[in-house]
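Can you keep this structure in mind? I'll have questions shortly.
For this view, one protein chain was removed and the others were kept in their places.
Note that the chains are named A, B and C in the order they appear, and that numbering of residues resets to 1 at the start of each chain.
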Amino acid sequence: MSDTGILIIFIAVVFLFVAGMWLFTFLFGPKNRTRIKSQPFECGMEPIGPNRVRFSVQYYVYAIMLVIFDIEVVFLVPLALIFRDNSVLVYAVISIFLLTALFGYIYVYKRRGFEFEE
Amino acid sequence: MSDLNERVQEITVNMGPSHPAMHGTIRLLITLVGEKVVRCDTQIGYLHRAFEKMSEANKWQAIFPYTDRLNYVSPLMNNVGYAQAVEKLIGIDIPERTKYIRVLLCELSRIADHLTCIAAASMELGAFTVFLYCMEGRDLIWDRIEELTGARVTPAYIRIGGLARDLPEGFLDRTLSILPRIEKVIGDVDALLTENPIFIERMRGTGVISQADAIEIGFTGPCLRSTGIKHDLRKKSPYLVYDRLEFDIPVGSNGDNYDRYMVRMEEMRQSIRIIRQVVRDMPGGKISIDNTMYILPPKEVVYNTIEGVVNHFKLIIDGIQVPAGEVYDATEAANGELGFYLVSDGGGKPVKCRVRSPSFALMQGLEKMVVGGSLADIIPTFGSINMIGGECDR
Amino acid sequence: MTISEDEVKKVRERFESDIISSYQDKDMVVFILKKEALLRFVQFIKEDPDIKMEQVTDITAVDWYQKRDVRFEVVYHFYSYTKNHRIRVKVPVEEQDPKVPSITGLFSGANWFERECWDMYGIVFVNHPDLRRILLYPEFVGHPLRKDYPIDKRQPLVKLIKPEERRERP
Partner (left out) sequence: MSIREGDSNLRSNMGEEELLKDVVITSRLDESISFFEKVLNWSRKYSLFQYPFATACCAMEYMTTMGPRYDLGRFGAEVPRFSPRQSDLLWVVGTISHKLAPVLVRVYEQMCEPKWVISYGVCASSGGFYNNYATVQGIDSIIPVDVYIPGCPPRPEQVLDALILLQEKIDRSKAEWRFSKKYDNK
């Protein structure tokens, strides 16, 4: 089996698995949409007030920073696995990558993005 | 960043009755700005089962099963508190052995109460292992209570003027044998939680209450001792045989959740110490007063003599004739001062049987402890108050 | 556990006209007081250095329905941590105008106890911060702990299914 054959099988299995799961839940779950069931669950009480409310922007900033530094780590792991022969090239690539991330870190630190105001 | 925060709107969150951390019976209407709590309207009453109305409809000795279900984590303490108040109203004195047995049962229930509080509080912070250890520890205690009284959670074992029955054979040695195992459970919980950085981060400095606020709101029990006030009714106004036992009162320093946790852990060790002393010098003798005006005559008298039958019948039908008057008697229950205010007009049923429950006063202070903190701090604060629905809503 | 004789004398001659009677109960001194003097009395026992009541332990009411001419009696228990003694203050309240001044100004701990007393007995605590029902739901009509309220008069919020219909569910 050539490489592409295995890839196709893999994709087919994934697709079948997902389609099967969806089909099962669609077939076996009886649907009974009532008014109360469609309301949000608030510990057994009627929901109070709008839930679309303007909250502080620092949560948004926090989320963005998480994405940046998380993806950065995600890239490092395969890099370390593939380049096992620790040649200079590997270190060069990694250091360039980390340096750019470091600049971002310093910028956010200077703009006090990390302080979380209560 | 501060200039970005003006136009933040408040959101009202409903931490309602059916919430895993709210023990099913408390509704907090919390107003948040971002994650900071601005207002917290505590609503109770979801487990109001009309204890007073039922006690006015029942006879004096028939109220014991209702007192079991006040603080259902340490039911024997409510029984002892109620029985002691009625005995004070009538003016009878119970034999020595009964006093020692009552203290033994109170301290066993106190350990079970603190174990349950720590189990629930730590489970809500994610430490499920501590929950399982504490449940195992509590089962050991409930085995002894079940062996003695027949029921695990609702014993109804204390009677006015004595006890339902005497200790079975070898009960005291079996009680002594479980103490090291409970100490091991407390040691495990201690090792798991006390120096755990996450636990300290969540508990230290959250839910703080000052001494002045604590006294004025009516805090009693571990929550008051955690603010640094050395107040315990077992020492301040000793009842039963607490004046003959030596134990000391653990006191916290800055009234936050961590201190409440440490006070409860230390109190469990003191209770074990008390139990050892009680078992060591437990006197012999009978367990009930023999004035059958107030207590049911023994079974052989009832079955063999006509007076016994009449006496038994009269007590059951008309209830114990408590002389007119009123009394307020407070005992140190697991959560604080449990007071019974009884008013009698000489009949078989109380005119009023009021329970001053510690959880009711503690819940008043929840707003003061929670406002200003973040939303996540409500869970450990509420957990460490150890509010019990039956006792708070009666 | 009881306050000493001279303190009782001091209180008595200070509130001569307002105290209906005061006596030594089993372990506590009891003062029966007129409604009007309650605030001044509580202010006095809070600030007086000898008595120095620091905590209101409990506020409740007793309903002497058809047993006394004055039907209600609001009962306060005070406790002092430093002196370790307690007193009980009883305030008779007629049925026609069940009003008592609220002491939440002096003791913030009295807030919920007064709300419960209003919820259960219908005794209004004048200028209490927010006098709402605490144990029962707002739609509840009447005050259940009064002796003339029947014990099983239920006011359900949810439509109850009749017993015979319950069995049909498959």
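Criterion: contacts are C-beta pairs under 8 Å (C-beta built on N, C-alpha and C of every residue); 3 or more make two chains touch, one makes a residue touch a chain.
Computed from a predicted structure; not experimentally measured.
Engineer: What are the shown chains that the omitted chain is in contact with?
Structural biologist: Displayed chains contacted by the hidden chain, ordered by label: A, B, C.
Engineer: Can you tell me which of B:P17, B:G34, B:P95 or B:P297 touches the chain that was removed from the display?
Structural biologist: Going through B:P17, B:G34, B:P95 or B:P297 one by one, B:P17 is the residue touching the chain not shown.
Engineer: Out of B:R138, B:H231 or B:K349, which is the one that touches the chain we can't see?
Structural biologist: Candidates B:R138, B:H231 or B:K349; residue touching the omitted chain: B:R138.
Engineer: If the missing chain were put back, which residues of subunit B would it touch?
Structural biologist: Counting only subunit B, the missing chain is touched by 16-20, 23-25, 45-50, 53-54, 65-66, 68-69, 72-73, 116, 119, 131-132, 135-136, 138-139, 142, 152-154, 389-390.
Engineer: Could you please point out the subunit C residues that touch the chain left off the display?
Structural biologist: Subunit C touches the missing chain through residues 136-137, 144, 149-158, 160-161, 163, 166, 169-170.
Engineer: Applying the definition given at the start, please give the residues of subunit A touching the unseen chain.
Structural biologist: That gives, for subunit A, the contact residues 26-37, 39, 41, 43-45.
The rule we apply is simple: only the chains that are shown with their structure count from here on.
Engineer: Measure off the straight-line distance from the CA centroid of subunit A to the CA centroid of subunit C, and report it in whole Å.
Structural biologist: 58
Engineer: Compute the distance, rounded to whole Å, between the mean C-alpha positions of subunit B and subunit C.
Structural biologist: 23
Engineer: Could you state the distance in Å from the CA-based centre of subunit A to that of subunit B?
Structural biologist: The separation of the two C-alpha centroids amounts to 47 Å.
Engineer: Would you pull the subunit C residues touching subunit B in the complex into a rising list?
Structural biologist: Touching subunit B: residues 1, 25-28, 54-58, 60, 62-64, 67, 75, 77, 81, 84, 86, 88, 107-109, 111-113, 116, 120, 133-137, 144-145, 147, 151 of subunit C.
Engineer: For subunit A, which residues count as touching subunit B in their complex?
Structural biologist: Subunit A reaches subunit B through residues 42-45, 47-49, 51, 53-59, 61, 112-113, 115, 117-118.
Engineer: So in the complex, which bits of subunit B are touching subunit A?
Structural biologist: Answer in residue numbers: 1-2, 4-5, 7-12, 14-19, 22, 27, 29, 33-36, 374.
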